[in-house]
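Submitted below is the structure of interest, expressed as structure tokens.
All protein chains but one are shown at their positions in the complex.
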Amino acid sequence: MVNPSLLIAVPLAFAFSIPLFGLVSKKIGKYIPVVALLINVGISFILIPQILKKPAVVSIGGWSPPFCINLVVGPLGVFLVTLISSIGLLVAIYAISYIKEEPTEKYHMLFLLLITGATGIVLTGDIFNLFVFFEILCISSYALVAYNKDKEGTEAAMKYLIQGSVGSSFVLIGIALLYGMFGTLNMADIASRVTSADPTFLFISLAFLITGFGIEAAVFPLNAWLPDAHSSAPSSISAILSGIAIKTGVYGVARMIYTIFNADGILTFIAFLGLLTLLIGEMSAFRQNDIKRLLAYSSIGQIGLIVFALGIATSLGVFAGLFQIVSHALAKALLFLAAGYMIYRVGSKSIDSLSGLGRKMPLTSFAFTIGSFSLIGLPPFAGFISKFSIVYAAIQVKKPIFLVFVVIALIATVIEAGYFFKVVQNLYFKEGKNVDNVTETSGYIIVPMIILVISIIVIGIHPQFITGLLKGAAGELLGRTGYIGWVLGGS
Amino acid sequence: MQLITILIVAFLGAGIVYLIGKISGKARDILAVLASLIVVILVSLAYNQKIYTSFYPLPFLNLSLTLRIDPLSWFFAIAVAGIGFLSILFSLEYMKHYQKLDFYYSMMLFVNAGMLGVVLSADFLSLYIFWEIMSWSTYLLISYKGGKAVGAGLKYIVMSTVGSIAMLFAIVSLYTSYGTLEFSSLASLLQTASSGYILFLLIMFIIGFGIKNAIWPLHTWLPDAHAEAVSPFSAVLSGILVRIGIYGFVLVMYSIVGLNLLHKLGYGLLNFNYILCWIGAISIIIGTFIALLQDDDKRLLAWHAIGQGGYMILGISFGTTLGIAGGIFHTLNHCIYIALLFLVTGAVEYRTGGVRDLNQLGGLIKKMPVTFIGGLIGISGLIGIPLTNGFVSKWLIYKTLIMEKHPFLAFVALIGTWGTILSVYKFLHNIFLGQLPEKYKDVKEVPWAMRLPMIILTSVIILFGILPGIPLNVISGIERSFGIKPLSTIIFGMPREIGELNIINILAAIVVAGVFIYLIFSLSTRSRRVNQYDNYAAGSFIPKDKYQYSVRFYDPVYRIIGPYLRDVVDDFYYWLVEKSKSFFQGVRQIYTGNVNTYALYILLFLAFLIITKIGWGLW
Amino acid sequence: MDESLKKELETTFRNVLVSLPEDDRMVVAASEETVLSILSFLKNKGYDHLELISCVDWIEEKKFELVYILTSYSEKEMRKHIILKTKISREKSEFKTAISVFENAEPYERELHELFGINFKGHPKLTHLFLERDYKIPPFRKDFDTREYVKEVFDKIPFVEDKK
Amino acid sequence: MVIKAVWIIVLPIIAFIIGVFFLGLSRKVIARIHRRYGPPIYQPVIDLIKLMNQKSISHGRLFDMGVILSLAGSIVLVLFIPFGGIAPLSGSGDFLVVLYLMLLAPLGVALSGGEGANPNISIGISRKMMLSLGYEVPLLFSILAVMTYYKTTSLVEITKAQQHLSWGVIYLPLPAIAYFMILPAMLGIRPFDIVSAPQEISSGPSVEYGGRYLALMTVEHAFHTFIVLALFVDLFLGGGNPFTFFVKMLVVFLLGLFIHAVFPRFRIDQAIKYCWKWPSILALAGLVIAYVVA
Partner (left out) sequence: MDRTSIKKWFKAPDKMGHKYSLWAVYFCTGCGIIEVPPVITSRWDAERFGVIPVATPRQANLFLITGYVSLKTLKAIIRTYELMPDPKYTVGFGSCPINGGMYWDSYNTIKHLDKYIPVDGWISGCMPRPEAIFIAVTHLWTMIDKGMATGYIKYREKYRYYRQNQEKLFGKLEWPPLYPMEDKNG
């Protein structure tokens, strides 16, 4: 059995080794994230079958939970870790030749830190530890958003920083309240004793936590940082932010609501919130002419859909939500990567300037097309299965309110289809103006895109690859007693 | 296995054609034709078989995707395969001057494969999957030409998405209620469902299938899409793709819901069938009469595609033996003649350099006789002139309407036919008849690869017109499979107990009379052959290029009915889109760009959560 | 006819001879150069319709006399005819076109070109209007000998019967 | 069977004779209304013989075939419409078939005229199309009223139901009036001779016809007159034996002729508006009544 703590240790160690390597060779820095994440991917793939059999609890320092800092590697954790490291790996490969602006080693270090933070968030079993990893994630992303050192990026990073800090402090307040009530920071421990506390206090704590994590999760109305940050960051970072970072926020919200607080009452509200986020995201995206901003708004919409699905709170609903996390991560990462390179080649972010790229950059355009089709939810791509599952889950609960919700969600899909199809047409069927000298991407840029395209199609055609894992993950979220059992049962 | 082979051939063919195209253009063309031909052969081999296979399990949803072939699906499958093959054959020459041909051929095959998948599916999930594949590949093909086509494609795909989500909603709700999506099990399970639920299902499916089928008021994507697509694809689009919607109607209404349940929906005149009928009738009027105002030949045909869709709806919505037979038969007929007509416009475009404006053409009969005959037979089928296929199906539909005591609907259908006559004669006249403009002096007949599909379709129109028993036999098989009393047919028409129609007698009478008159005609003094310039022009020699009456061909009628014939629905949709655009813009203003506001949002959200808890104890 | 208009014309233009032969008629004899300006002057006065342009061949004087007849449609009390005459050289037989003032002058000038051979400079289309043949001397000139012409042209065409 | 075969041959001949007789009669009657002596009643026959002997021109194969198709369509139609209870082919096609067969004749003219490549023809055909769109509205209303009332689409059944003086015109007066109001339009006589208006468009579709083409068109016109009148008699005047049938036709024809002789010509838009106004309202009212009663 591989020690799951390696998953955190490896990227962390590599991250800090990058400046050291930088002393040896300038060039070597950009390959380090690839190596680190390759290891991570390997570990997580080895872990999957084991974890599905039996979840692992790793105590650090030899103490047993709840008295120590521990890692809880359940199906959900391993699923998210796999996703994070895979997407991270692909983005790292992309970044090898995409990131050209010096100092590149800082970029790679921050990038690895970001991955470390994300991995830590989903693996830790300690709520304060969660906060610490959360801060690692956030701070490295603030820095990365501003990486391009242009006015736009700095401003976005500043906004992101302010809102993120508010969120972090809220999380901290929530944790403090919990600690005050229960005197423990272990999530399973809190969960097992949550019924004994004053519900009002408990709820206030939950409210702070939801708000705090909600900001990272980009739930309406807490998502105002996202369009700016995602659109002005380097595209590889946008891909990571959209593909991974906001999902960790969702993970945080879900973990709080499902596992720790068992707050069933608020779930419908969460679903409603998700729906609102979806609608507003899609509506805002509709009139965008900036391709990255469009993708950013679309991310808001998709996160809304995920939150909506998680708010359904049936096993199928959670399953569908997790599936949507996968399909959105794949598709959106693909879209950002493809769009990033198109922007790089064309030199403009406006959609109109991308006209006619279908002939000049066939593979990239193809990748973009597949990504957007998957996001819209067309078969035979991954997005279809997740969307179908969400609709199925929402109708299956047989509550009238959810019927209304699902109709609204589907209408939002139409809006989404409207703008994505427009972009696809722009790529292929409009005459380009200044695209004569544009050439196709090559090498490290194209590999991750091709892998993403293939995985979107493969998952779309054969979803069974991941359904087992997702079912387990959904089971973990919903079965809080089981979770408590894993962590505390051993003691 | 056979069905899976068909689909595999169809889908793989599309993929391979694209890859081969990167190597050799010629090989790609041949392969595309071969792939579509093999599909035709495979489908025709499946005639009269009953196969049911499950080809792909989806265990996490507890479902498996299944395929089946029964009379209904075979009937549509052969139409899909046939039209697909002919239009690919036609494309060989027609598309020569276009670019991105790999993409084109691959997508043509892909659309075909998608349609085949739709008609061969045995459960709703596979139907939906293939449906969506068909939709987006169609969207890519419509947009293929660029320019105006882009807007058309977008309009199409957005409306199509609306239809899809309606359908998805219905499908999922079926699945949650009954735990299965197979047609056969649903058919029996639904018999106990409440009327309200059935009505909900039907409405959802009608939105879904109706948008594809372009029934009023869901038709507005069609004229743009048909006019802007390349002609061979317009043939597929209008001929069969749109009519997959009819397949859906028939499937849901008769194969799954069934007649018994349909009759229970509604009270008196306000029942489901009757309302559907009127939707069909409105489609007829809107379609055929707006077609009258068109000057673009493909747009004209596109509006007819809407109008003729109304006839099919009229036929199938009654649920009588005659009506369903008429509706389904008309679907087949429509797919043949409209495909032919689109190919004809394609041929004309090909030779005249892409001229679609009816006001600029004329006199091409002398130069393109085969194309002309195709056009003539095509419009005869569209009108329903006796001895062409459209006649028999229209006869069945009218007969149903009158027998079911719906004279007003019958009136609409008949007057729609007159609108059709007017507009298609204009189509034929302005392209082929009258004076040949000087600039088309050197136009030649189209090459054989384009002639052949037209000849085949023309002869099928005549064949089915004279021997309607052949397709009607298959159709009665379909009706038998629905559990409806099957239409009894004879090869030349209808048996006496159904109605008085015997094509062979009509044919014989016309032929004998024609021959007799021809004899008299040739016995009398011979005439002298003159060219088009030797013509009466009130004593002067004719002014060249100005001696043609084609612009605003029916001007007095335009002036009378023109003001009423606006596509109000389309205007409404545009209005809706404009309004929602500005609304979306307003929504976007939430993100003010001011970080203070954002912080306020966060605080308000937190406050909201806490206040609702403490104040009202909501959670 | 209005005396004031007569006065006005005489004071505005040089070399203008205005007479009032009848109640509803005014004859203005003007020199070549002033014709167009008089026309536009009269048009502005309300005589907005050019009824006719005609020509007289004063063969002894070696002059062509162009005659413009104007009337008004817009004002009821001005439904009177103004006859504007001018003489131009017969040899040169050239004049400026009046299309800029009255658009309907076009066919009249074409006709005069065809029948008298007057060249209207600035006219867009001085081609045949009525006649099918080209004539060396335009047929309405007084020196055109019709009998000679008939003999030369029509009588020279043989009867078909003669051609056995 | 044999009798049927004989009728199939004889009936078109009868129709031809009656049609040509009507043509001659109309010229004579109109002459008398104009206080003229008029041509002999057999003048159309003379014209036909002359036309067959003229050396006309042809614009192409379709120019010939269209005319032949047109006349063949009319002749075939005669076999489907009961004439005094005789309808040899009525078993092979009902009223709907008749309605559609009525398209063959105009279609033939339209095709042939189209190849004639003369704008006058095109204008004439365009007018013909528009006029028929005009009169088809009341015509369809009244025909549907009849079919709804008698609950059949078979012409023979409709005629049979009107035996013994229970004529359609008694039970369905409004559709009958409407049909009669558009009769001139169907026959193409004044005030609806817009299609062939000789003074405006040089006799419209037949501008380029001469000789045998014109002869066939004249015969077609004769058949058309016969068909339209026979249809009226069948639908509203109760059929009858061949002789009474002929008399009824004659009466209807003469009534139409009187209108023809004294009226000037409509403009095409006036004609359409006329058709869509009173005849349509009457026929629609008749249809509603028939729908309610039946």
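A, B, C and D are the chain letters, set down in written order, and residue numbers restart from 1 in every chain.
Convention: a residue touches a chain if its C-beta (ideal position, glycine included) is under 8 Å from a C-beta of that chain, and two chains touch if they have at least 3 such contacts.
Quantities reported herein were computed from a predicted structural model and do not represent experimental measurements.
Peer 1: Indicate each shown chain that the hidden chain touches within the full complex.
Peer 2: For the complete complex, the undisplayed chain touches B, C, D.
Peer 1: Looking at the full complex, which residue from D:27, D:127 or D:221 touches the chain that isn't shown here?
Peer 2: Residue touching the chain left out of view: D:27.
Peer 1: Which listed residue, D:38, D:91, D:173 or D:242, touches the chain dropped from view?
Peer 2: Once the missing chain is taken into account, the touching residue is D:38.
Peer 1: Suppose we count only contacts with the excluded chain; which residues of chain B make the list?
Peer 2: Its contact residues with the unshown chain are 533-534, 536-541.
Peer 1: List the chain D residues touching the unshown chain?
Peer 2: Touching the chain left out of view, chain D contributes residues 27, 31, 34-40, 43, 46-47, 49-57, 198-199, 202-203, 206-211, 214.
Peer 1: Considering the entire assembly, which residues of chain C contact the chain that has been omitted?
Peer 2: 130-133, 135, 139, 144, 146-147, 149-150, 153-160, 163
The rule we apply is simple: only the chains that are shown with their structure count from here on.
Peer 1: When the C-alpha atoms of chain B and chain C are each averaged to a single point, how far apart are the two points in Å?
Peer 2: Averaging C-alpha atoms per chain gives centres 68 Å apart.
Peer 1: Compute the distance, rounded to whole Å, between the mean C-alpha positions of chain A and chain C.
Peer 2: 92
Peer 1: Kindly provide every pair of chains that touch.
Peer 2: According to the stated criterion, the contacting chain pairs are A-B, B-D.
Peer 1: Once bound in the complex, which stretches of chain B touch chain A?
Peer 2: It comes out as residues 58-61, 100, 128-129, 132-133, 135-136, 139-140, 143-146, 149-150, 153-154, 157-158, 161-162, 165, 168-169, 172-173, 175-176, 581, 583-585, 587-588, 590-591, 593, 595, 597-599, 601-602, 604-606, 609-610, 613-614, 618-619.
Peer 1: Spell out the residues on chain A that touch chain B in their complex, using ranges where they run on.
Peer 2: On the chain A side, the touching residues are 158-159, 162-163, 166-167, 170, 200, 203-204, 207-208, 210-211, 214-215, 221-222, 224-225, 227-228, 263, 265-266, 269, 280, 283-284, 286-287, 319, 359, 373, 376, 378-380, 384, 388-389, 391-392, 395-396, 398, 406-407, 410-411, 413-415, 417-418, 421-422, 425, 428-431, 463-464, 467, 471.
Peer 1: Looking at the complex, which residues from chain D come into contact with chain B?
Peer 2: 8, 12, 52-60, 62, 64, 67-69, 71-73, 75-76, 79, 89-94, 96-97, 99-101, 103-104, 107, 110-111, 113-120, 122-123, 125-126, 129-130, 132-133, 136-137, 140-141, 144-145, 147-148, 153-154, 202, 207-208, 211-213, 215-216, 267-269, 272-273, 287, 290-291, 294
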